[in-house]
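Every protein chain except one is present and positioned as in the full complex.
Order of writing sets the labels: A and B. Residues in every chain begin at 1.
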Amino acid sequence: MLTVTHYTVLSAILFSIGAITVLVRRNPLLMFMGIELMLNAVNLAFVAFSHYLQDMSGQVFVFIVLTVAAAEVAVGLALVVAIFRARDNVDVDEIDSLKG
Amino acid sequence: MTLYLWLIPAFPLLGAIFNALIGRRLSRQVISLVAVGAVVASFVVSVIAFFSLLSLPEDARLFHDTLYNWIAVGSFSVNVGLWLDPLSTIMILVITGVGALIHIYAVGYMEHEHDYARFFAAMNLFVFAMLMLVLADNYLLMFLGWEGVGVCSYLLIGYWFNRDNIAVGTDEKFLSPRSSATKAFVVNRIGDFGFTLGIILMFWTFGSLSFDTVFAQAPQMVSVGAPVITIMTLLLLLGATGKSAQIPLFVWLPDAMAGPTPVSALIHAATMVTAGVYMIARSHILYELAPTTLEIVAIIGVLTAFIAATIALVQNDLKRVLAYSTVSQLGYMFFALGVGAFGAGIFHLMTHAFFKALLFLAAGAVMHAMNDIIDMRRLGGLRKIMPITFWTFLIGALALSGFPLFSGFFSKDEILESGYTHGQLLLWVVGLVTALLTALYIFRAVILTFGGTPRWKEGEVVGGQEEHAHDAEKPHGLHPHEPKPIMWIPLVVLAVLAIVGGYIGLPEVIGTSAFAAFVDPVFHQTPIPISPTLEWTLIGISTAAAILGILIAIWLYVRDTKLPARLVSYYPWLYAVFANKYWVDQFYNAVVARPGYWLANAFWMDVDGRVINGLADGLGNLFRRAGQGLRSLQGGYARGYALAMLIGIVVVIAVVVTRL
Partner (left out) sequence: MDLGAITEAIVFYLFAAISVLAALGVVIARSPVRSALSLAVVFVSLAVMYVLLNAPFLAVAQIMIYAGAVLILFLFVIMVLNPRIDIVGGRPNAQTTAAIIVTLTLVLLLGAILSGGQIAPVTGQFTPEVIAREGHVQIIGNLLFSQFLLPFEIASVLLLIAIVGAMTLAKRDKNETAPTNR
C-alpha cells in the first residue's frame, strides 16, 4: 500500500516549506531552522529509499548527514551570535556590507 | 656571381644609419668624412665592378647576385637580388661618381647649417635608394628604391622646413620648402599609383616580377601591340612621368628648388629624375612590344622639352631656369626612348648628369657668394669676381646647348639624328627648335648672371642671414667672392667631364662609339644605316640651331638690352602664357588639390569625428551602463542570493526532467 512515492512526496513538501522559511523570514535563526527542515526532509527521502531498496547505505548516509547537520548548526549559530552581538541588529536584510 | 656587389648600396646605407643615429653628437669633420667616404667607397667598388664586367665577353656581361628570398607567398616569390649589366653599370658609375663630387661640394656649402648630420644622412640614404633602384633584379625591389628616392627627395626638399619663403632679395612668392616637399611627394605618388598598377598587371600576366623571367617570357606570351602590354607599359609610363617630371606630372620639379642647391644638383638633375628614363630603358623589351606606348613616350618627351624650354626662357630665378631646363632635357631622353634609340637616351642621361650638376653647383656658388640671391635681375658682372665659377658655368652652358666638341653636343645630336632616321620628322623639327631655345635661355642666364655691369652694390645689405649664418646677429653686406676649394674643385672636375664625357660616344662619321658598343648587348638595337652625307647634314643643322640660339641671346642681352622688354610688349599674351607656366599649376590646384582637401576634411570632421568617435564612445558607454546595471545584482542582500540559487535549482530540475 505504501510505496516510496508517498514518502518522497512528503519529503518534497517538507523541503519546500524549509525553502520558503529560508527565503521569507528575516531572522537568521529562523533561516537556520528552515535549513534544518530541508536537511530533515532529505534524510526522510534517504531512509525511505533505503527501506524500499533494501540497501543500508542510505541509512549510513543519513547517519553522516545527522552528524554534519549538528556540526553545521553549532558553527552557524556561533557565527550568528558573533555577528549580531557586534551589531545589535537581528535583521538579515540590514547586513549588506558585501554589496557590489 | 660576384660576392661584393652588395657593398655598393651597403656603404651609403651604413653611412645614412650612422649619421642618422649618432651623427648629432659628432663633429662636422666626422659626419662629412663618413658621408663622403661612403659614397666614394661605393664609387670605388662600382669602378671595380665595371672593370670586371669588361673582362667578360660582350654577350655574357651580366652579374646576377641573389642575396636572399624576400617574399614567398603562395605563387608569389620575390628575391632581393642585384643585376649588373652594362646599363646598370653606367647608372651606378654616374650615381656614385657625380654623387661623390656633390657630397664633397656639399661639405663646404652646408658648413654653417645646424642640422648637419640630418642633411648628410638623408643624402646617403638617397644614394642607397637610388642604387637599389638601378641594381634591382626585379620590379618590386626597383619599386622599393623608387619609393625610397621619393621619400629622400621629400626629406631633402623640406630640409628647411621652418622657413616660409626662400626667395631672397625679390618679391616673387614661391612655395615654402614644406609645401614644396609635400607637392613633390604627392605628385610622385600619383605616378607611383600607375607604377603599382603596372606591376600588378605584370604579375598577373607573367606570374613573376623578376627581370629574367619577365623579359624572357614577354616576347613569347604577348604579341606586338596587344592591349595588355600596351596598358602595362602605359601604367609604367605614368610612374616614369612622375619621377622624371614629364607632362603631366612635371609640376613638382620647379618648386623643388626650395631645397639646398646640392640637393637640386644631385636629385633633381643627375639622379632621381633619371629613374624614369632608366626604368623605361630597362623595360625596353616590354616597350618594344607596345609601339603605341612608344609613340606616346616620344610625343610626351618632345612636347615636354619644348614647353619647358619656353617657360625657362622667361624665368628670373636662375635655379628655376635650370629646373625647367632639366625637365626639358629629360624630355629629350624620353624622345630618344620613344623612337627606340635607348642607347642614345642613356648616353644623354650621362652627359646631362655631368653638365647639369655642374650648372647647379655653380649656381650654388653664386648663391653662396651673393647672400642667397639667385634672382638674375639682381645679379650681373660676376665674371671678374668669380672666374672659376664663371668659366665652369660657361662650359656647362656650352655643353647644354649642344655646342660642338662639348659632351652635350654628341648626345643631343645622337638623339636628334635617331629621331630623324626613325621617321619622326615632325618631332625632329620640334626637337630642333627646342635646341635653339635651350641655347637661348641658358646663355641668357650666363649673360644676366655673369656678364654686363653689376646690378648690385658692394656692401649692400640683403637677406641671407638665415641660411649661412656667418654672423648670426646682424646681416652682413654683399661681398661676393670665389668659393672655397672644397667647392670649386668639384666644379672643375665636372667641367672636365662635361667636355670629354662625350668622346666615348662619337657619331659614326667621326669615329666609333665606345659607349654604344658597351651598351648595345643590353638593347640589341639594329642600327639604321645612314649615309655620311646625311649624317653631316644633320650634325650641321643641329649645330646651327645651337649657335643661332647663342647669337640671339647675345643680341638680346648684350647688344640691344632694351629689345627683350619691347618684344614682351609686342606679344604680351605669349609672354603671359610662358610666365604663368601655361597655368598648369593653377589648373591642378582647382581640379585636383581643392577637391582633395575638401574630401580629406570631410573624412576628418565627419567620418572620423562623428561616426568613428561616436562608435567608440558609444561602445564605451554601453559597457559602462551595463556594468552599472549588473552592479545592482550584488546588493549584499543574502535572501536575494538564496532566492537566486533556488531559481537556479528549479530551472536545472526542469531541464533535466524535460530531457529525460
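Observations on the model:
Simple rule for what comes next: a contact is a pair of C-beta atoms (placed from the backbone, for glycine too) under 8 Å apart; a residue touches a chain by one contact, two chains touch by 3 or more.
Note that this is a predicted model, so its numbers are computed, not measured.
In the full complex, the hidden chain is touched by chain A at residues 1-10, 12-21, 23-27, 29-30, 32-34, 36-37, 40, 43-44, 47-48, 50-57, 59-60, 62-64, 66-75, 77-82, 84-85, 90.
One chain is missing from the display, and on chain B it is touched by residues 639-640, 643, 646-647, 649-650, 653-654, 657.
FYI, only the chains that are shown with their structure count from here on.
Touching chain B in their complex are the following residues of chain A: 19, 22-23, 26, 92-93, 95-100. The touching residues of chain B, counted against chain A in their complex, run 631, 633-639, 642-643, 646.
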